[in-house]
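Worksheet: one structure, shown below.
Only a single protein chain was left out; the remaining protein chains are all shown in position.
As written, the chain order gives the labels A and B, with residue 1 at the start of each chain.
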Amino acid sequence: MSANSSVTVVQLDSAAQANKEQLHLLPCEIEHNGPAEVSRFYSPTVKDHKHEMTVSFRGRPLKGQEVNCPQGYTGLVLKEVQRPSSDQEDRIVKVSSVFNNFTRWNLETPPTSDDGVVMAMMWPKLAEAIHGPIDE
Amino acid sequence: MTTKKKRSPPTESDSWVLIAPDSVVASRKTRDPDATFVSLRNPATDGGSQYLFSNGDMQVFEVKAFSEDYRSWFIGQRVQRDGRLLYVTPVDPLFLLLPYLRKAGAEGKFQPLQQVVMDEDYPGCMRLLSCTHSVDSLHHVADEKEVGSMKFHRYSQEKTMEWLQKKVERIVRMLKKSDISVGGGVKSSTFIRVKEENHVTEVDYLCYAHGLISEYISEDLSKDLHKHLQLPEMSSPNKAEPPSKKRKLSDKPVEAGEDYTKFNSADFARKPPKKMTAAQKTLAKVDKTGMKTMSAFFSPKVKQENN
């Protein structure tokens, strides 16, 4: 059996019960997966003046902006239901939350349309031009 | 400040942030409530990549990651170390079938598809046969024969070229409507983006579109298509200025982290060296390669270092 024979199944019916959660894309790598007191420490200190959002994380100044999902697209957070005991077994994930936008943060520099994360939002539209079927 | 710790290797993720077409999420209303990530042979690299099947394998999507260094997510009241944003976007299943058809086509025989699309390394490829747009559109890349209720196929290079050309033309139309910069490699970095593109030619668009298509076909097919489209000799902008690992930290300083307009002024290189932060050094390095390409583009091939 090939290692590639195992697949990851997404239980899409779980999307109906999925939470709507706030997402923040941070300009640093946090070596941690797990709980974080975002609503106590982070959200109340975010300031939003005329579309310029600011906050501090670990004493460093961040500047942020809301980013919307491209039209026709939905944001999903997938979470593994149970870790399989071997790599031959299928992995099963569920939709733990859904989102239509998120906040992305730069370290110090004001967000611009040339930032990678914003430029990448262009991809789905181009993908459709590349991959749409050719009609006669 | 105290010394910085080394980054530890990433732990295996058990959660992912992704952006997917509404139709994938909506498909839970159909008979098959699940979607499946499957590893398939990537037609460009021949290695394995992740694809997503949904709607009872009738639709297939590819997975690309927006992956910037030093990123993590807050998701609700959780932190996720893996700061990637995965994009699930449609992929034309013909691209994924082509390598199998071409391999079988070498024998010159008509064969049933089920015999052609088999792969010990990537057994998931069978699912491609259930995709709406695969079997129906095989005539774009293969000759067909029907014997009784059985269909047989044989790869056609000629048809494939025509099909790819139509794709290229459609991409060009889309690019012209978009604000994607396609000009001859000038915008080598995300820092320099010239908005007005008066000098962009039809060939620039074709080359760019050819490059995009080449992400989904093998290298030799990419060359064939290049010929078919009668594009100028490949000048491979990537290889013209290979990023040398030995290149020293820039001796061309940069003033501030924010003011990128300075990068465009001809005299910035004369500024005396100053102490730079790590980040500025990084910027300076990025700028350097970008600047070379810029000057190479604007000046008629002669010297470029003494401005």
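Assorted remarks:
What we mean here is this: a residue touches a chain if its C-beta (ideal position, glycine included) is under 8 Å from a C-beta of that chain, and two chains touch if they have at least 3 such contacts.
Here is the rule we use: contacts and distances are computed from a predicted model.
According to its UniProt record, the chain left out of view corresponds to "Ribonuclease" among "Ribonuclease", "NEDD8-activating enzyme E1 catalytic subunit", "Transcription factor bHLH92" or "Ras-related Rab-18-B". Every shown chain touched by the omitted chain in the complete complex is listed here: A, B. Looking at subunit B, the residues touching the absent chain are 1-2, 4-10, 13, 16, 37, 39, 42, 44-50, 62-70, 79, 86-87, 180, 185, 187-190, 208, 211-212, 214-215, 219, 237-238, 243-245, 247, 249, 256-257, 277-282, 285. Annotation for subunit A: contacts to the undisplayed chain at residues 8, 27-32, 36-37, 39-42, 44-45, 47, 56-61, 91, 107-108, 116, 119-120, 122-123, 126.
Heads up, the rule we're going with is that only the chains that are shown with their structure count from here on.
Only residues 2, 4-5, 7-13, 15-16, 19, 21-39, 42, 69-70, 72-80, 83, 93, 95-98, 108-110, 114-117, 119-120, 122-134 of subunit A touch subunit B when the two sit together in their complex. Subunit B contributes residues 7-8, 11, 13-22, 24-25, 27-28, 33-39, 48, 52, 54, 62, 64, 66, 68-83, 85, 87, 89-92, 95, 120-124, 133, 137, 140, 163, 166-167, 170-171, 173-175, 178, 180, 190-191, 193, 212-213, 216, 257-258 to its touches with subunit A in the complex.
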